[in-house]
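One protein chain omitted, others in place.
Letters A and B mark the chains in the order given here, with residues in each chain numbered from 1 onward.
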Amino acid sequence: MNQTKNLIDENGRRTDGRNPDELRQIKITVGVVKNADGSAFIEFGRNKIIAAVYGPREVHPKHMALPDRCILRCRYHMSPFSTDTRKNPAPSRREVEISKVMRESLEPALILEDYPRAAIDLFVEVLQADGGSRCAGITAASIALADAGINMRDIVSACAAGKIDNKIVLDINDTEDKEGGADMPVAYMPHLEQVTLLQLDGILTPEQFNECLDKAIGGCNMVYEIQRQALMQKYFGNETELKEEQ
Amino acid sequence: MQEIKRKYVVPGDKVIEGNFRPLMNVIKAGNSIIATRIGIAETGRDGVKVIPLSGVYIPRVNDIVIGKIIDHSSLSWEVDVNSCFSAHLPAQDVFGRDFSPARDDMGRQLAIGDLIAARIIAFDRTRDPMLTIQDKDLGKIPRGELLKISATRVPRLIGKRGSMIQTIEQATQTRILIGQNGIVVVMGRNLDGIKLSIRAIKMVEEEAHTANLTQRVKALLNVPDSPQAESSSVTQTQNNQKGEEIQSTIEEVEEEKIEGGNA
Partner (left out) sequence: MSSSKRSTIIVEHLRKQQMWDAISKGKRLDGRNLNETRSIEIEQDIIKKANGSAKVKLGNSEVVAGVKVETGEPFEGLENKGALILSAEVLPTASPYSEPGPPDEETIELARVVDRGIRESYMIDLDKLVLVPGKIVYTIFVDCSVINTDGNLFDATSYAVVSALVSSKLPVFEIQDGKVVDTGNKQDPPITTIPISITAVRIGDVVILDPTAEEEACMDARITITTNSNGHYTALQKGSTGAFTVEQIKKAADIARIKGEEIRNKLKELPKTG
């Protein structure tokens, strides 16, 4: 796709001032929705997203329950005021697809066999979107699931990489997504080193593809550190080391 | 004193490497033991476990729970036990073997909205929990202040052999019923005592994972910080059940060190 404007200037800086390998600023607050069993609020660049978990809980309607494991239901939804142009509140095809891939990115990390005949409901609400909202949503959802005390094999961290001005960069924002050459969101389990979400929009040569994937995984690892820090902060305060009695 | 290594963990964290037995809230991955919950990981001689700090209550057989009647069919009451499954109390448990729906009025015994203390007598992966109220100290709870705490904090609230809860009861002249499902009822005549009791319970809930909690609770209650003599109390039955099963909490380490001098 031909670009009409320069997304990287002569000094190597992007439209928002970042370097090609720089993540946007991320801030995570745990336990923000009082009624939910687990929740998190994430600010990822200008994305503002809430993830809330209810579960494990009873399945309604009952016939949807599985005898040997829990079911995971996921809804990704954008508030009408979250985008540049007002969005109709009814679920769009894009939201339905993202709900599906989001669920499939988190299921591998959950030990669903521990909760037979129950359901875990995950709701990701986008209050403001600015490129990479599905990655930010997965990142917040992962924390919400841990906050809810659901048995997990690993945390899931998500980050996108992309191509702008024919260069591979980390974590593309809304402008770069619209004007750039490729967008590759990735979700990753950092300890198990496994990819649970991978999508691509755009055109990449084989070298660019490898570079893009590696860069996104590097981004996921950076995101993980922030997720872990947020959980430790909420549960253990400023004590990162458990103090034994003297 | 046995060597127990502890640390704070979140899901995915490696607790330890080596041939250890995975006990609770951990999984074996290759040569490592991985935590699956947020909590305090403990590695001891008998294995590795994580004491969780969050999570919905999952029923266990023999747990004492406090539940709310929310419905009834012709043969049993449906009870909300603050879990992912509704529990059932069979009418026969209350009326006896020869219960007859035509003759016996279920609503008279237990109405929707009533609170009961019950024991889980059956629960497995294929069916909802089943309750009984036929033991001592079980049955309808007619009055008291109702609180909900996280079920994961209940062991800490009870304390080793009931020590924490008894400290609070005695200092505030209240009787406290604790369900393993996190529902707590505080009963007493003195309004101030009840309020103080509730503050102490909330403090334990919030700081369950920290050190020196007993000291701070005693300070709140204006109780001198000395070894607690075990005294019998009406809540002993349920406290002992769970209290004795708690082998290692930070509390225990403190008390052992204090009591070591008095042995």
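Keep in mind that, in the parts below, a residue touches a chain if its C-beta (ideal position, glycine included) is under 8 Å from a C-beta of that chain, and two chains touch if they have at least 3 such contacts.
Note that the coordinates shown come from a computational prediction; the quantities given were computed from them, not determined experimentally.
Counting contacts over the entire complex, the absent chain touches A, B. Across B:80, B:104 or B:135, the residue that sits in touch with the chain not pictured is B:80.
Touching the missing chain, out of A:125, A:154 or A:171, is residue A:125. Check A:15, A:83 or A:194 against the missing chain and you find that the one touching it is A:83. Although one chain is not shown, part of chain B still touches it, namely residues 68, 70, 80, 111-115, 141-146, 185.
Summarising the interface, chain A meets the missing chain with residues 33-36, 39, 46, 48, 50, 52, 54, 57, 75, 77, 79-86, 89-90, 121, 123, 125, 127-130.
Quick note on the criterion: only the chains that are shown with their structure count from here on.
Those residues of chain B whose C-beta lies close enough to touch chain A in the complex are 6-8, 10-14, 25, 27, 29, 34, 36-38, 40, 52-56, 58, 84-86, 125-126, 152, 209-212, 250, 253-254, 257.
Interface residues of chain A, counted against chain B in their complex, comprise 37-38, 55-58, 67-68, 109, 111, 115-118, 146-155, 189-192, 228, 231-232, 235-236, 239-245.
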